[in-house]
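Shown here: the complex without one of its protein chains, the others still in place.
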Amino acid sequence: MALDDKKTRFKYVGTTPNRPDGVDKVTGKAQYGADITAPGMLTAAILRSPHAHAKIVSIDASAALAMPGVRAVVTGADFLDHEDAFFADVSETCMAKGKALYDGHPVAAVAATTPAIAKAAVRAIKVEYAPLPHVTDVDEAMKPSAPIVLEGRALEHVPAGMSQNVTNTCEFGHGDVEAGFAKADLVLERSFKVSATHQGYIEPQACLASFAADGRADLWCCTQGQFFVRALCSQIVGMEASQLRVTPSEIGGGFGGKTTVFIEPVALMLSKKSGRPVKVVMTRDEVFKATGPTVHASVDCKIGMTKDGRITAGDMTLRYSGGAWPSGTIEMGAQAGFAAYDMPAVRTVGWTALTNRPKEISYRAPGAPQAVYAVEALIDEMCQKLNLDPVETRLKNAARAGTLSSYGVTFQEIGMVATLEAAKAHPHWSAPLGPNQGRGVAAGFWFNFGGNTCVSLNISTDGTVSVTEGNPDIGGSRAAISLMAAEELGVPYESVRTIVADTASLGYNDNTDGSRVTFAVGLATIKAAREAIKVMCQRAAAFWGIDAEAVEWIDGAAHPAGPNAGKFPPMSLAEIAAMSFQTGGPIAGHHEVNVDGAGVSFGVHICDVEVDPETGFTKVLRYTVAQDAGKAVHPQYVEGQMQGGAVQGIGWALNEEYIYGADGRLQNAGFLDYRIPVASDLPKIDTVILEIPNPGHPYGVRGVGETPIVPPLAAVTNAVSRAIGKRMYQVPMSPPRILTTIKG
Amino acid sequence: MRYMTAETAEAASSALAAEPGMARVLAGGTDLLVQLKAGMIRPDLVVDIKKIPGIREITAEAGGWRIGAAVANAELKEHPSVKSAWPGVVEGANLIGSTQVQGRCTMAGNLCNASPAGDAVPGLVAADASVTIVGPAGTRVAKVIDIPAGPGKTTLVKGEIVTAIHLPARPARSSDAYLRFIPRTEMDIAVASAAVSLTLAEDGTITAARVALGAVAPKVVLADAATIIGTKLDEAALAALAKAAEAVCNPIDDKRGTVAFRTSTAGVLARRAAIIAYNRAKGAK
Amino acid sequence: MKAIPITATVNGDPVEFLCTPDEPLLDVLRNRLGLTGAKEGCGTGDCGACSVTVNGRLVCSCLVLGAECEGAEIATIEGMADGETLHPLQRHFIEKAALQCGVCTPGILVASKALLAQNASPTDEEVRYWLAGNLCRCTGYDKIIEAVQSAAAEMRGEV
Partner (left out) sequence: MVKVRLWGTLRQWTDGQAEVDVEGRTFKEVLDALAAAYPGLGPQIKRGVSLAVDGVIYRDAWFQPVDPGAEVVLMPFMKGG
């Protein structure tokens, strides 16, 4: 096959073999971030600001340094000043410089011989703070009277009536929105609030850093991207990238939250100062307080609709805050909000403002759930008011090939209509409901991404295959990549072993994010395999003494083709591999590329709930996810992404939120009061995978991981609103909020 | 911090009394270890009471039950008889934490932790249960309701430990029930809770009742049970009970619930728990 | 803090360790005995990732002191397989895709085994409530319930 050829019939892709990391993960052998140790290792503890916003007047670590067993202390003064705002911001999220910007902001760190000494030493550090007024709500932060979180980061021209906390604005859309509203029979405008949520990975951030006296360093950490960690740490610490080797551990969940650094530069600095390996493991409350949650949002949404359900125009203003530093997530939300629909006229305006909260980090489809929630909830309310079927109404307005999207691109073939049809045809949609029950439906959209990717594929002399790739495996990607290598080479899945490399072993790979790994690493793997096949065909041709062009690869073997067809028996991969030393040397293929063409995806979710009218308690009774997933390489793992993403969205819709007190401190920094769904909260999550091929991938693969978190906020909202007979305009819909609405 | 295992209640009491610094009792440890982890407390001495003879046993006494202070709630649940006499007490105890926590946590620990939201306490208060306390001044018996003094505070003096909880004898046609409100189905702290214990006459008239509410005041409070005594728990009685429950609520606004929500939910739960207890007392399963 | 010497068994093997009086069993297992299968997801009994059994009782090892374990029989995920032969639960978890990142998996397996030891035929709802203290953020729990049930069926000899 030529490098770019497409394949539509599969032998291994689409099957569900066991994952290669399975045995280690069920026996406790798999090594995660906190499981790694080194001889002579020190343990670090971090001192964090108890203030939402305070000037750091002085730090006196002398008592800590005097304690036996304490080997190093670092503070903001030890960290370089960076001209580049991007690196300066990341550095400051790791260690405050001059000002503490949120409750939990690191102020100093200690490395000591035992965890107990490190903790005691942290308590012995004296910090003098001068508390400043704080602001933790985006709407408050935008008011001209708000305390300024960071000086000098405002927009060049902040509009009148807004504060210097406003750092970003954007506008998207097309058509004449006012004219569109004029054509509508019903125009509704509603305001929505979306709380910040945390990715909630079960494994807290952990790392081990070891700096050598000659300036080389090694870093082991749980991350979604070892190469990005290297890029950030080498800049922050001030060293050459090649002198820092970063090895990713197994990763205990990330969902976007492990796409940056928090503790790694601190561990490196402490190791450099102490000359010893230093381990940093975050506690759960540190994870909640000081790693990135999502933005929180305030949204005004206005839609015009005709009596028969045609949307005439949409207009939305989004206000996001990603904490104490500028964030670009608003652009993703503003583009995604109306993307599922064919909008004759649409406008989305976005604003970002700084608040005294930790810096927002990606969480599954960053920015999209907040915007899509408002659109999908408002469409549902309009369907109720106009007595329209919510699926038929969405079908009537669904984006399809040729639709000019809300973000300016004309869609090619897309799966919105197919996904809605699948939901409509599902028995769930027509099942009866009991008293106090409601059914909600909502659609969702996500872009999906490709990105920088390197794969090296080596053929062993025994005919087995090693694939080296650079993206931490967060949901079974090693299995999917092995499947694609097996498919292309024509060898059994069991003959392929895929490993995730450290930063010294491959070129740069973008993070495991943007639903990119199975798509982009798969694409690079297929092309690396095709390179190897080319070499193997050349070897066979040389052995047979024929032209390499006259050899083709079929089902795991080189076959003489064309005029030579049938002249020689086919030669299997194992046979070619066995003679590789004699025919020119080891055989390998590799591919390095910045992949584009990921292909957007759509999901439609149906949710049934029952609401206790006296308490507002909501039980999810039934849930169905339909999604265009492209070719499902390992269908079980595709289902797993759809189920896991949906449940995260259900948690967001019902219970999960960052709660700040009047003092600006986080009130619920633990799994007890940051309430992620538990097993007994949930019904079975049914899935419908629609395999609409992505033209941008040789096998038609499309990203699947992020889209499933987009529809649930509205799907659950619509179900609850229909169950109680009143509309909800805020997530999470905690029982007190629901009960207040019921009693309204 | 020092750790010691006490062989007798008296030894535990003297060690706790003699400690000049902070001392803590360790039974199930499901609150103590959380507080240690969070750095909320740094005790100088922890006394493990689980080796004290009889402290992990459930024994019948005077028609009722003596439940040793270190009996894990999972053990309580597995006991063949306590649950049939006091289903509400047992179900309250078994709502604390997870299966894993159930394997360790104790009713006495829940009581002495003195959280207004402890799930084991309203059932015990509704049951009019008492506790045996061993202390420097000897052994005394007190009512459960008198143990909590406010959030995180008890009326126990330095050196006193609870060694057993006593559930009284049950007249015929008696039962109880406990309900709590949490936003999820498991793993949360009660936002409001209610326990109802009652006894019926042969004709189904309520002759005695106690209604205890959790998480709606600095400590567990009793609602006026006269609202249902003498009734057959008709709609009017239930409405009066809900009102009486709301009337004694003095909750706080916090991350878990608002004053209004807690108050109205306490009324709802009292009403629902009364119905369950009533049906149980009538012999319904 | 003066360390305390403890003698116990872990997965049937005799062990001796020193621990500080405030040291949770989880830290003993991970840092002193090299058994890192139990994970610390919270340290407060809210996530279940550190689940082990002590004298047959399912507990969070973060909520047990090492010092309490004198003479105790402790079982961890490392003792679940019999040599190279996986326990049916372990096998079904792999086959049913009941794990993604896998960090909650050791705790969920230990908890599931404890469930099936006392209830060989749980309903789905019983499995969900038993495992309510084991947080999983990846799977949405569906495939976990499925894997526990198919392993239970095999253990009952139904497959």
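Per-chain numbering from 1; labels A, B and C assigned in written order.
Note that in this section a residue touches a chain if its C-beta (ideal position, glycine included) is under 8 Å from a C-beta of that chain, and two chains touch if they have at least 3 such contacts.
Model, not experiment: these values are computed from the prediction.
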Shown chains that the omitted chain touches within the full complex: A
Of A:Arg48, A:Arg516, A:Arg622 or A:Arg737, the residue in touch with the unshown chain: A:Arg516
Of A:Tyr363, A:Phe445 or A:Phe602, the one touching the omitted chain in the full complex: A:Tyr363
Residue in contact with the excluded chain [from A:Asp137, A:Glu331 or A:Glu531]: A:Glu331
Touch with the omitted chain, as defined above, among A:Tyr12, A:Phe79 or A:Tyr407: A:Tyr407
Residue ranges of chain A at the interface with the undisplayed chain: 169-174, 255-256, 259, 328, 331-332, 335, 347, 349, 361-366, 407-412, 446-451, 513-516, 594, 596-598, 696, 703, 706
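Heads up, the rule we're going with is that only the chains that are shown with their structure count from here on.
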Rounded Å distance, chain A centre to chain B centre (Cα mean): 44
Interchain centroid distance [CA atoms averaged], chain A/chain C, Å: 29
Chain C, residues touching no fewer than two other chains: 1, 20, 43-44, 46, 129, 131-134
Shared interface positions of chain A, touching two or more other chains: 283, 671-672, 677-678, 680
For the chain B and chain A complex, residues of the former touching the latter: 37-39, 181, 183-189, 191, 254-258, 260-261, 264-265, 268
Chain A residues within the chain B interface of the complex: 119, 283, 285, 614-617, 619, 654-655, 659, 667-668, 671-673, 675, 677-678, 680-681, 734-736, 739-740
Chain C residues within the chain B interface of the complex: 1-2, 4, 20-22, 24, 43-46, 48, 51, 57-60, 62-65, 67-68, 111, 114-115, 129-134
